[in-house]
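Every protein chain but one is kept in place in this view of the complex.
In this document, chain identifiers A and B correspond to the written order of the chains, with residue numbering beginning at 1 in each.
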Amino acid sequence: MTTGGTPIKPFLAKDLSLLGLPEIAPENRPRKAVELLGEMKEQIRSLRLFMDSCAKCGACAEQCHSYLGTQDPNNIPAARVDLVRKVYKRYYTTMGKIAPGIVGAEDATQETLEQWYKYFWQCNECRRCAVFCPMKIDTAEVTIAARQIMTKLGIVPKFVMGIANNMHKTGNNMGIPVLALKDSVEFLEQEMLEETGKAIPIPVDQEGADVLYNPSSSDFFANPDSMIGAAKMFYAAGTTWTISSDIVETANFGLFFDKGVMKEHSNRLLNAARKLKVKRIVGGECGHGWRTWKMFTPELNDRVEFPIQHAVEEAMQYLQQGRIKVDPSANPEKVTLHDPCNMARGAGIIEEPRYVLGRVVENFVEMYPNREKSFCCGGGSGILMDEIKETRIKLGKAKADSVRATGAEILVAPCAICKAQLPVAMEGNGVEVTVKGLLDLVGNAIVL
Amino acid sequence: MAILTLRGHDFEVDEDGFLEDPSIWNEEIAACFADTEDLPELTEDHWKVINYLHNYYAQFGIAPMIRKLCKETGFDLKYIYKLFPSGPAKGACKIAGLPKPTGCV
Partner (left out) sequence: MTNPLAFLVAGILPYVTALVFVVGVVGTMMRWNRVRVPLRITVTPAPSNVVADIAYELLFFKTLFRSTRALWGGGWVFHVCLALALIGHVFGIAVLAHQFVALGASASQSEQLSAFFGGIAGLGMLVALLYLLYRRTSVRAVQAISDASDYLVLLLVISIVLTGNYMRFFMQVDLAEIRDYLGSLFTLNPAPPANAMFLVHIFFVQLLLLYFPYSKLMHSCGMFFTRWLMGKRDLVSPREGAA
């Protein structure tokens, strides 16, 4: 529903039965939100600190792609956090209780929840603000908390809930059933045979393999080159590997709206690894999926007996050890690298993709800003809904400006959400470039 | 869920305009949904794509890999976008009565 330039909000999910949450009547939602906030401020230190530590300096404003692209003051990180903070102040601070008007404290109302839904789904949880905030306030933590509260109130976007349902049913976000997965695997093996003359396998459910590879399910729909690149890489390196038909999904959407869903996804991967008796797990191209695997796995599981490594780290090691040979002339175009927020700023994979790209392409140029200062693509935290495409294009503006300045023909984005969002952001902001995964280019350059 | 009226018929569709119940789909329905994609006439090439999608979905319960769609129909992705401006996932799948592909797509 557009009203003269007002951004449409994501469609709401109607069936949240998967979450098994008690139903909250709409008129009780504001009161319940306040209650949940009260619990969370005692359970999550980051949330608590960030409520109390903002000096309102405004340094975050010009660093946030969401504010830069939409020019909506509520998208200034400090203002976005204030959407929660003003309620927190009203019910949980002395000044907020006795003199709310002076400290900007406000009652929680239906309008509050409308604002939360509108603006916390315009924050990509990219955490760039945390890099530039003198108090090191990470708005993403507040977004995650606000979205968790909304989930418990029954307010979840349809797009996200659909993915969670698919994940639960099939072990991947697209909802690809096992037979379809096997058909796609067969097709890709056939493609690789035709291309290389070699029978490069994509093993499924192979017990005792060294590696359980966990790609994004979009590798089996829109980004097969990433899957092919991985298969060629393991083949050339002589690594025994497999995917699991039980979970072929590295993108943990639970991070975006519900901790229970996030935990279930994490547990499922480790169980798959145990069942297949692998030695270690390699994560595929996904930014936030990598952050959850790298940073959260021990807290979400009773035990973690597998080292978890990223496919890019794997590629770098193979190159360093001389286990794979690459010919960069296979990638002659001008190539630039987009640092996915959760991979770089969120989980430390910053120099590895550069090491690999330096060897698999001929003409690599950096964009600016980059590394931990890179702008978000605009699709982060699951903001890939078609109904808010206009907003997504605005969210992608800062990144589009960075890319345009490089004059690159290929934009490498080692993240499935970025691969889905960047074409929209680039086209919408008038930048011509082809988006590819990192493994795609490795696959091109690999000498078999 | 909403009711969309096309060419005098009522269809139950989701918020994205995709058919709620894929099992009722037939070629007349496809032609009706083509209206929503600004495609008043469906050519033989259109039908090649639509039928491939429908049959794949009937067999495997999901839309096919885009690369496989291209290979099996013989059309490259550029041409498929020419046929269906919204693309294989958002345009062709809608007309073929499949649920909207979701995930990181």
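Quick note on the criterion: contacts are C-beta pairs under 8 Å (C-beta built on N, C-alpha and C of every residue); 3 or more make two chains touch, one makes a residue touch a chain.
None of the values given here were measured: they were computed from a predicted structure.
J.: Kindly name the visible chains that come into contact with the excluded chain.
T.: A
J.: Just one of A:Ile176, A:Ala344, A:Cys376 or A:Ile393 touches the chain that is missing; which is it?
T.: In the complete complex, the chain left out is touched by residue A:Ala344.
J.: Just name the one of A:Leu16, A:Ile76 or A:Leu337 that touches the chain not displayed here.
T.: Considering the complete complex, A:Ile76 is the one touching the chain left out.
J.: From the list A:Ile8, A:Ala61, A:Val204 or A:Ala330, pick the residue that touches the absent chain.
T.: Hidden-chain contact among the options goes to A:Ala61.
J.: Residue-wise, where is chain A in contact with the chain that is not depicted?
T.: 41-46, 48-50, 52-59, 61-63, 67, 73, 76, 78-79, 82, 93-95, 101-104, 127, 130-138, 141, 263, 295-296, 298-300, 344-348, 350, 372
By definition in this document, only the chains that are shown with their structure count from here on.
J.: Help me check something: in the complex, which residues belonging to chain B touch chain A?
T.: Residues of chain B touching chain A: 15-16, 60-68, 71, 89-90, 101-105.
J.: Going by the contact rule at the top, pick out the chain A residues touching chain B in the complex.
T.: 11, 158-159, 162-163, 166, 172-177, 179-180, 183-184, 187-188, 191, 216-218, 220-222, 224, 251, 286, 384, 386-387, 416-417, 419-420
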